[in-house]
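Every protein chain except one is present and positioned as in the full complex.
Right, subunit A next:
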Amino acid sequence: MNRNPQLNKHGELQHLLTTEGLPVSILLHILDTAESFAGVTEREVKKIPLLRGKSVFNLFFESSTRTRTTFEIAAKRLSADVINLNIAVSAQSKGETLLDTVNNLSAMHADMFVVRHSQSGAAHMMASHVRPDIHVINAGDGRHAHPTQALLDMFTIRRYKKDFHNLRVAIVGDILHSRVARSQIHALTTLGVPEVRVIAPKTLLPSRVERLGVHIYHDITQGMKDIDVIIMLRLQNERMLGASLPSTEEYFKYYGLTQEKLTLAKQDAIVMHPGPMNRGVEIDSAVADGKQSVILPQVTFGIAVRMAVMSILAGN
């Protein structure tokens, strides 16, 4: 095995590619730093100069609104120059390879790349080819990882539940295709959550997922019992075409989160969703907008968490 490619030789964060294999000390350092930034976003003057003079390139090979925007806001609040590239409609469609794109942008004195790509491993590949002074942040690669989403979810859980060590967390839905679920599972187990459940039909679970340290449930009514945190995942319409599921209606009936199913969890359980939501497919509007929902605070915390990640990388 190679050395963990996201750590430098001192064991510090060089890139953020996945939550898998990150030491708990680094995870907590990111969450603590994010706490200190959470105040900044509520101030009158929201800028701090930690990344002044640095260039952050947002490289989105897949479309995104929430993630790209929150990264942009986070970088700007740290006083960085932000360059957004919508690669889906530029160089790649002209046949340029991912590495050529990266090399060209590096030549423009980039300090940090935030990358989203449809292929698992794209961010790792970039990280292994950039100059050693450049940092890569994975903003989602294929089905593999979406570490900043998982970190903002951990931040949200800590805000509402204080401690990770006595929680039961359920992740519901399309685990198979979800980079968010994979990153959440690694973060939760590393932070000491004693029980993580995945709840889904067999067609939406990857093989040997139990090896990641989770308990498998196919029946949501059983899976909800004693749960403190419910994370709903987005169901994409392609799943119906790919014969993973018969219909959104049947999915909603058996796996969609309704007020009725929510009552099976603990009374003070929180409901999370990485967005974008499909109301009436994986989650009922009454739950999404209900008092147990923390879906909008997740988005707000996303800015502080991404500020934390960028400032830590820039400092290493």
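Just so it is clear, a residue touches a chain if its C-beta (ideal position, glycine included) is under 8 Å from a C-beta of that chain, and two chains touch if they have at least 3 such contacts; residues count from 1.
Just so we're on the same page, contacts and distances are computed from a predicted model.
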Options "Acyl-CoA dehydrogenase", "Sulfate transport system permease protein CysW", "RNA polymerase sigma-70 factor, ECF subfamily" or "Dihydroorotase": UniProt name of the undisplayed chain: "Dihydroorotase"
Given A:54, A:124, A:239 or A:306, the one touching the chain that is not displayed: A:124
Sole residue of A:54, A:158 or A:179 that reaches the chain not shown, by the stated touch rule: A:179
In subunit A, positions touching the absent partner: 1-2, 5, 20, 97-99, 117, 119-122, 124-125, 128-129, 141-145, 179, 182, 206-209, 211-212
